[in-house]
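Notes follow once the structure below has been shown.
Every protein chain but one is kept in place in this view of the complex.
The chains carry the letters A and B, assigned in the order they are written, with residues numbered from 1 in each.
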Amino acid sequence: MKKLSLLLIFILLLAGCSSQDFPNRSVQLIIPYSPGGTTDLVARAFAESFSKELGVDVTIINQPGASGSVGTLAVHDAKPDGYTLLVSADSLGIQRVMGLSTLSFGDFEPILLLTNDPKVIVVGKDSPYTTAGELFNAMREKGLSMSYTGPGGSGHVQALLYESLGAKLTLTPFPGGLDAIVALLGNQVDFTNSNASVVREYLESGDLKALAVCGSKPLQIDASVPLLEDEVEGAKELMDMPFTPLSLLANKDVPEDVLETLREAAKRAVESEEWKNYIASSGQETLYTEYSTVEEMKSFFSSFESRMSWLLYEAGVTESSPEEFSIPRP
Amino acid sequence: MSILFVFLGSLLGMIVGTLPGLSVTMATALLLSLTYSWPTEYALSMIMGVYVVGVYSGAVSAILINVPGAPSSVVTTLDGYPMARKGQATDALFLATIYSVVGSVVGLLCLGLFAKPLSQLALSFRTVDYFLLACLAMGALSSLSGKVVASLLLGIFGVCLSFVGLDPITGTQRFTFGITSLQAGIPLVPVLLGLFGLSEALTMIHEERGVHFELFARSISVKKALSYLPFSLYYALLGTIVGALPGAGTPVASFLSYSQAVKRTKNPKIPFGEGAVEGIIASETANNACVGGALIPMLSLGIPGDGVSAVMLSVFLVHGLRPGPLFMSQSPEVFGWILRSGLLASLFLLLLGLVLAPRLSMIAKVKRSILAVFVIVLSFIGAYSFNYRSFDILLMVIFGFVGYAMKSQKLPTAPLILGLVLGPMMDANFRRSVLLMGEKGLIQYLASPLTLILLGLILLLALLPNYRKRSHDGDL
Partner (left out) sequence: MKKLILGLLGLALFGYGFFLFHGGKEEIALSPGLMPMFLGVLTVILSFFYKEQWTKKPFPLRRGAFILIYLVLWNLVGFWVSTLVFCFLGFYILAEKKLPYAALYSLGLTLILDLVFIRFFRIMLP
């Protein structure tokens, strides 16, 4: 009997979780991708600074699967107390039309828009193409092969945009960005479009050559790489948005004051020395400077979702039409 | 000072690998967070310790309780456990220890001496070569048990299981039948835990309620053990090369090596499947050689060779290092740290294996039903910890029951795992090759030296007979 009551008290003590001020225990960041990827690295760098500003431990949990939908769902289903947050990549914008899940950016409250990793067109060091212009001409005339990371990914989006400029492409999917690069290094494909932070080392060693940046700003790590819009007619309108936005999101029903605390801490975290050093050395762009209020973030998400969903739908690669989810045309 | 961290890591690796449910990848991911603010050298030392010893220690539980501590130790159960049943656990562990060290050292030496050429070799593997390699490894299906037809069918079943979820090439859903939780596919570790762990626990409770095995002292002399060294070198090299291929890891290396051993060993003293030491040697050498192998592309190209080296890559990035083609020339001291800690960890492996493992074999004497409870709980925790999904526990339980049914019918469980591991490699690479073939004809596409060699090997091995007892309703 004595043991039983001791046991009961023990269990009660463990179960009891006083609800004092937020946060009073560790916060979990769920990353819906495997460790080692860009999302994971950005999240870990962020978690270091974030944890100092929040005053509690911030632990990272990787829940990869189904293009990010597994981890996303986990945060959506978790208790809306602000202790479980999501670091999302671009796939959340197209999960509905691709039939991966019923979730989208609108199902979450944004805390902070983190970074964007600019897409860069790269070829092997022995490639016959030295400018993006030459590459595109070849794409239009005879067609080229490109490695990418699978249907719906940012690489795929790029390929569709190039096709709208007249390119003919044979796309070969690989499990991840690095694998796509390996295929290029092994001369199995003609080119690929990679994220800047991933491809940096190969540019420096000369194993890969960057022919263009697919964005409106020059690359931090190598300002000499031309913008695609300067090399190819008609690219400007297509390349004017971030394609790989990483964002920190919370469950929709988290109370407003908790959200405020999180937002404040996040803003301060990205002002820290360590974070700034990380950004400078990785070659990524910051998004929070451009989209800092909640309204700006939400409107970014909806226009992102709009453009991506309709682009993919019109290329015929989606499961359903954006109309079914009332996604407006861009 | 970093020696201390290598030792700590080795100790951790020993614990993690031995306990089913805990994996080296998990431990490395934990260390990633833990060592975030440590000096780089200590972080890397500890991680290398865990890596080298962790890959080995899966063999401990594989031999002692027929539950592989990791997917790479699955093949070790095939000959290791029968040896334990005969009271020869100490011998089996002794061999596993020695040859894991051999494999580890060979792998690391290749890393140190031949990193550049080996990574170029790895790059020259095209998707079609990966496909052929997977086919070669699938050939192991006929060597895993005497029941060839059943093995093949189970292998096919395993491959089908690997198809569940999103198709990597087209994004189409396969075999999900509307169940959202299946979209991410059937994960390897929960299935392994269920098929091997839970099923074994169920068997333990029933069939062998009060039974415990005899435990004889070591009967193999050091000289006898070392006589297999030339034999093992082939598998060490095989393991290193397979490890150097991004996307092929320790399970592929150990399955491939085991099947090679079965074909190449003319007259094993004890037949394979009943305690052939050649089986243990081949698989343990190969899976530890994989460690050195996986580090080759990681350090010379910035491309991880397997899951653990992928986490190590992030450790580098987190500490401000920049892995890539210039890494070895820019940060030669880090390269040195890794080599040193790896070799040191191999030494600790030897020590821990020789000193601890025999103590651990006392486990063979514990009452089975108690062990069973422990294994079951570990399986639950392990299945959940893999991806933080309770659904995986359900999968684990289902496969546990399936595995129990299979074991009671004396059907082999290893082929299913082989199929599950190799399925994606075969299917995705075949179709990628078709895409990459483009307008080139088939003959022209295949006409590269590497591809032809692999094709030749497959034909050769298909024709060689198996030195294994064939049986239909006898023992496995």
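Quick note on the criterion: a residue touches a chain if its C-beta (ideal position, glycine included) is under 8 Å from a C-beta of that chain, and two chains touch if they have at least 3 such contacts.
All of these numbers come straight from a predicted model, not from anything done at the bench.
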item: Among B:F114, B:F163, B:F231 or B:Y445, residue touching the chain not depicted; value: B:F163
item: Full-complex contact with the absent chain, from B:V373, B:A447 or B:L460; value: B:V373
item: Contact footprint on subunit B, counting only the chain that is left out; value: 22, 26-27, 30, 33, 147, 149-150, 152-153, 156, 159-160, 163, 167, 169-170, 172, 174-175, 198, 202, 205-206, 367, 369-370, 372-374, 376-377, 380-381, 384-385, 388, 390, 393-394, 397, 400-401, 404-405, 408-409, 411, 423, 426-427, 430-431, 434-435, 472-473
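Heads up, the rule we're going with is that only the chains that are shown with their structure count from here on.
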item: Whole-Å gap between the CA centroids of subunit A and subunit B; value: 32
item: Interfacial residue positions of subunit A with respect to subunit B in the complex; value: 34-36, 40-41, 44-45, 48, 59-67, 69-70, 73-74, 98-101, 145, 150-152, 170-175, 178-179, 181-183, 185-186, 188-189, 200-202, 204-205, 207, 281, 317
item: Interfacial residue positions of subunit B with respect to subunit A in the complex; value: 29, 32-33, 36, 123-127, 165-166, 168-171, 173, 180, 183-185, 246-247, 301-304, 307, 310-311, 313-314, 317-318, 320, 322-327, 387-389, 428, 432, 435-436, 438
